[in-house]
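Missing here: one protein chain of the complex. Every other protein chain is in place.
Our next item is chain A:
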Amino acid sequence: MNAIKNWLMRGGYGSFVILALILVVVFPLAMDIFRLNLVGKYLTYGFVAIGLVMLWGYGGVLSLGQGVFFGLGGYAMAMFLKLEASDPESTKIQSTPGIPDFMDWNQLTALPLWWEPFKSLPFALFAVVAVPVLLAFVVSFAMFKRRVGGVYFAIITQAVALILTVLIIGQQGYTGGVNGMTDLKTLLGWDIRTDGAKYVLYFVNAGLLLGAILLCRWIQLSKLGTLLLAMRDKEDRVRFSGYDVSMFKVFAFCLAAGLSAIGGAMFTLQVGFMSPSFVGIVPSIEMVIFAAIGGRMSLVGAVYGTLLVNFGKTYFSESFPDLWLFLMAALFIGVVMAFPNGLAGLYESHVKPWLARRRSAGAPATLPVPPAPAGHAAPVKAEPALSARVSGQTA
């Protein structure tokens, strides 16, 4: 058992190392700063995607509102940067110098009280994670304690996304409305718009993403990860075993929210603005598609899925400005129909058996491994299934 586990872990980390090499070595060498910055932007969605792997793939809780947390993290970061960009000198053309421009346009004459703490970077960084996690906790605690789950929970997350969008757009004096917070320039005096800064931010982003993957792997391999899987497959059995199922779900939801928020903050830093177009329902669903294409059981696969979809989006829209939406739709439909378990599932069911056949020519071909474990697999049995999938993460 131990030997198998060790071997599988090596496999899991092998795919991780390949991803790390691609992100940290191959991309920076192969791309100019413009493309690299785009990749950096895509990778911020990767945070959301790996959060969804933990929440949806492992926890069995589908959230269609991850954009909320991405947006809140991004806004917290943007508030700090906007305040720094709104010094009295550069805003002297306004009626009230020293406040963000959109406040001035909306006849605000003083900085609102709740904006004050965002003048401090440590507070802003704390808020990037704390605010979304707190919201996630409140929403999920209220829902899961009442045993609201499945599709009902997904609907609630959509409602939260809608409410927050309306709130942000409606309160434009405080939030910048539909324009969002634009024209962000410096971080503690460091110009984030230069090529050098973009390189630094790219590597910080890649590092954080790889760190987040390791953290999630660690959780997956711990007892907690096993419990999450067990809970997904047979919630009642786990509950009857004496575990507080709802708190595990709350944990998974908060984890996914926190990861999304870090992605949002990195997005703001790399793209230079934040707008409500990330908070709504459509981007939230798009983020679920990233995870679905990559494979919702595979952390590394989710990152590849995110990259593939966004590369496709950029490439198609640059090459076929009139047709690109149809091509994207074809990609989604094609992937979901041909490989319902995403790219990682494709590797699992086709590439790995083929590799196995090559390795031992005489041995009988391995049957494709069903991606979702059989419904009545007990927690103990779920572990090998999990590990088998994990080992296929190089897809």
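Just so it is clear, contacts are C-beta pairs under 8 Å (C-beta built on N, C-alpha and C of every residue); 3 or more make two chains touch, one makes a residue touch a chain; residues count from 1.
Quick note on the criterion: contacts and distances are computed from a predicted model.
**Q** Given the choices "Urea ABC transporter substrate-binding protein", "Succinate dehydrogenase subunit B", "cytochrome-c oxidase" or "FMNH2-utilizing oxygenase", state the protein name listed in UniProt for the chain not shown.
**A** Protein name of the absent chain (UniProt record): "Urea ABC transporter substrate-binding protein".
**Q** Among A:Phe27, A:Phe102 or A:Tyr174, which residue is in touch with the absent chain?
**A** Of these options, the touching residue for the absent chain is A:Phe102.
**Q** In the full complex, which of A:Gly67, A:Pro132, A:Gly177 or A:Gly225 touches the chain missing from this view?
**A** Within the whole complex, the residue contacting the unshown chain is A:Gly177.
**Q** Could you list which residues of chain A touch the chain missing from the display?
**A** 32, 34, 37-38, 41, 93, 95, 101-102, 105-107, 166, 169-170, 172, 177-180, 182-185, 193, 271-273, 275, 277-278, 314, 317-318, 321-322, 324-325
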